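Have a look at the structure below before the remarks.
With one protein chain withheld, the remaining protein chains of the complex are depicted in position.
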Amino acid sequence: MLLLLIWLFPLVGGVLLWAFGPQLRSWAGPIGSALIGVPFVAAVMLWGDATTGAGLNLHLVSWLSGWAFGLQLDRLSLVWTLIITGVGFLIHVYSMGYMDGDRAYARFFAYMNFFVFAMLTLVLSDNVVGLLVGWGLVGLASYFLIGFWFERPSAVAAARKAFVMNVVGDVGIMFAVFIIVAKVGSIGYADIFARFATAFTQQELFLVCLGLFIGCAAKSAQIPLHTWLPDAMEGPTPVSALIHAATMVTAGVYLIARFAPLWSASADAQELVGVIGALTAIAGAILGCAQWDIKRILAYSTMSQIGYMIMGVGVGAYDAGVFHFLTHAFFKAQLFLGAGIVIHALANEQDVRRMGGLWRRLPFAFIAMAVGVLAICGIPGFSGYFSKDAVIYGALVTGHPWLYAVGVITAGITAYYMFRLLFVTFLGAYRGEVDPSDLGIRHPELAGTAASSGHHPEEEEPHHHAPSWLMSVPVGILIVPSILIGWLDAGGANAPWQRFFAGFFPRVAEVAPPLGELASTGLVLTVVAIGIGVAYVRYGTRAAHADAVARLRGETIHMPRALVNAYYFDAAYDALLVRPARAVGAWFVRVFDPHVLDAAVREVAISAQWLGHLFRSFQTGLVRAYALSLAFGVACVVAYYAFAFGVGR
Amino acid sequence: MIVFWILALVLIASAVFTVTAQKPVYSVVGLLANFIALAAMYLTLQAEFLAVMQIVVYSGAILILFVFVIALLSSGTRPFEVGPDKAPRILIPALAIAVLTLAGLTVTALHTPITVVSTATTNGTTGDANAFGSVANFGAALFTTNLLPFEVTAFILMVAVIGVVLIAGDATPGAVEGRRKKRRPGVREPIVKALRQAQDDNG
Partner (left out) sequence: MTVSPESYVALSAVLFFIGVVGVIARRNPLIMLMSIELLFNAANLALVAYARAWVNNTGHVFAFLVITVAAAEAAIGLAIVTMTFRRSAHVDVDEVSALRG
């Protein structure tokens, strides 16, 4: 029952706020938050049931044989449920401050509750079809929220892009489900894991994994389906925090972890996932260095961190990947919410070049961001240190030295761009009054900023906000787990995290690593320190602050085009898919439609007209002509009888 | 045998005359001859009752109807006139089709051998009350085995009577529905006038 409550409360909230939003007015926020908070408490209460054995099962409805729908709360689902409802609750509270005064205040909370419901459907379902439904609903919620400010054309375009990319992934999962249903004959996870070894050939297994991974890649912004995530920052910042950093984009990690038995059985699939994850991690990190929009930097860092997670679950270090999800959910939400405070305070300015020196004006945001940055960089003691290290070392332990190398390098790049963000935003002098062209901001859309389009439609006059306590408190709460949650995995095999997931995931064959764990940590930390050092030299020194304007200008101008254009992925999609599609469409408009379809219709009409003319000519109106045709009919009958009974005999 | 050929000749000749006559009245005369010859032909086929009906219904009723209509249309102001021929070459296909039909019918008839049953073995001889074709024999067939067609025919006749009343009863449109419109002059008056004139001529 509590499980049902966890699942349905957000739905109730979504429907309620959607239907009665205008009447509820400012009550929409508290109600929406409460309907997420209660499931969180319920999930905590279910901790004991969920962590014993196979967890909690709740059968809902059976359709055909093998098509039983139900809810399942096991250890993996529990982690996600707690994050979704817990972090979701904090972000809801934060949104009450952030969205205050927005015209569509209630609609925002309706969407957010709907998103939480969709996400819970995804993680609580005990079968692949329920998972797919949740998967699709999550994409829909994401579409709603990215396009929340639908008066902005850029938001609408971003929402559409995200939705289309997600649908690509949905189709991939759909095909995987098709194969599963055809071969296993059941949609329940338990049946699938019990029977897949005999039901699938190795090729089929790889195809299933591939289909699932296409879904993961689309939802979790993995190369090459990642281009929607930076654009998704068009949505309100709490949305970016909740959906596009903490929960939804990690659904791919959940999916792979959920189907860990399948992945463990298919080495090819593991290899693919690991490589794609590593590639995404380093590509996202490099792109993060080239961005000036605070939210886009965080978006690329999200992409990069999810690359880590995917790499982790891909190589078989499932608990490490899931642990990185856990820590990332906290510190990335915190980073986004801190960025939200900054953006809110600067009246929707998102370009870091026009910030600077904010630590004096927004000390709380500075602390929050700093903690987040330290966590994401993996500074010892902060949560990211434990999880990221586990992932990177996991790659080495499972015998993927190249992925390990990529992970280590990415850690350094991550440190560089995150500290760059921190230095440029909070240190030095405030550059908001500097003429944008002096900073090299010529074409905001090319430079990747949303500064010009960052205004809320309803805020005609930009004015500065002080962060309200509704925004500060959630961020303050998030600081605690951002630092401390990592300690769950401290202590080797005896760590709470290891015991929590003991025996849950299939073990992967381990190789003797060429490096010890301590040596590896040392290597990573060295690389991270180098990254921080470079960032400090470039942005953090007194000299750098002195001529920050000129430096930023020069850097903007000399930024490699490939990075500014995000490796030309969008251009490639444009050239490979959009333009050919348009060309085909144009061809259809120019040739096919007028000369084939319309022509067919026209020919039918002309034929009908011609036939009409033909038959009209029979309608002479002459009685004698009618008599003649009657006589002809008689003659025909007579001729038949003459041949049948006369001549024919 | 002789009788058949004579009657056949009369039938064909009168039919041709009917069809080719210039004036309808001549046609009526030809048709009368045709009907009488046909009645005689029925007699040779032992269809006595039908022969009588042929004379009574056709010659007595239908032909009189034709004569009345001819009188109605041709007496008075307008003589018969024939407008321009709108299908001058229709005779060619008409003849072709008719010849084909004729050929087909004849061929079929001649190729279908019919075994003639003698009436003597069934029911008495001609003239008997119950002989084949007699009134009693015919009536029994009409009212027992073929009662339903008979009833249907009665219904058809009734419909025909109602139809005639509707078509020719009142020339004013809408009169049937009970809506009296202003009578249009020239629709009925010439006929009435013509009838009066005919009465005057006779009187």
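Structural remarks
A and B label the chains in the order they appear, each numbered from 1.
To be clear about the criterion, a contact is a pair of C-beta atoms (placed from the backbone, for glycine too) under 8 Å apart; a residue touches a chain by one contact, two chains touch by 3 or more.
Quantities reported herein were computed from a predicted structural model and do not represent experimental measurements.
Although one chain is not displayed, subunit B still touches it through residues 1, 4, 8, 11-12, 15-16, 18-19, 21, 24, 27-28, 31, 34-35, 38, 41-42, 44-47, 49-50, 53-54, 57-58, 61-62, 65-66, 69-70, 72-73, 78, 80-87, 90-91, 94-95, 97-99, 101-102, 105-106, 109-110, 112, 114-119, 122, 132-133, 137-138, 141-142, 145-146, 149-150, 153, 156-157, 159-161, 163-164, 167-168, 171, 187-188, 190-191. Panel shows subunit A; residues 615-624, 627-628, 631, 634 of it touch the chain omitted from the view.
In this section, only the chains that are shown with their structure count from here on.
Between subunit A and subunit B, the centres computed from C-alpha atoms are 93 Å apart.
Taken together, the subunit B residues at the contact with subunit A in this complex read 86-87, 90, 93-94, 97-98, 100-101, 103-105, 107-108, 110-112.
Those residues of subunit A lying in contact with subunit B across their complex are 620, 622, 624-625, 628, 631-632, 634-635, 638-639, 641-642, 645-647, 649.
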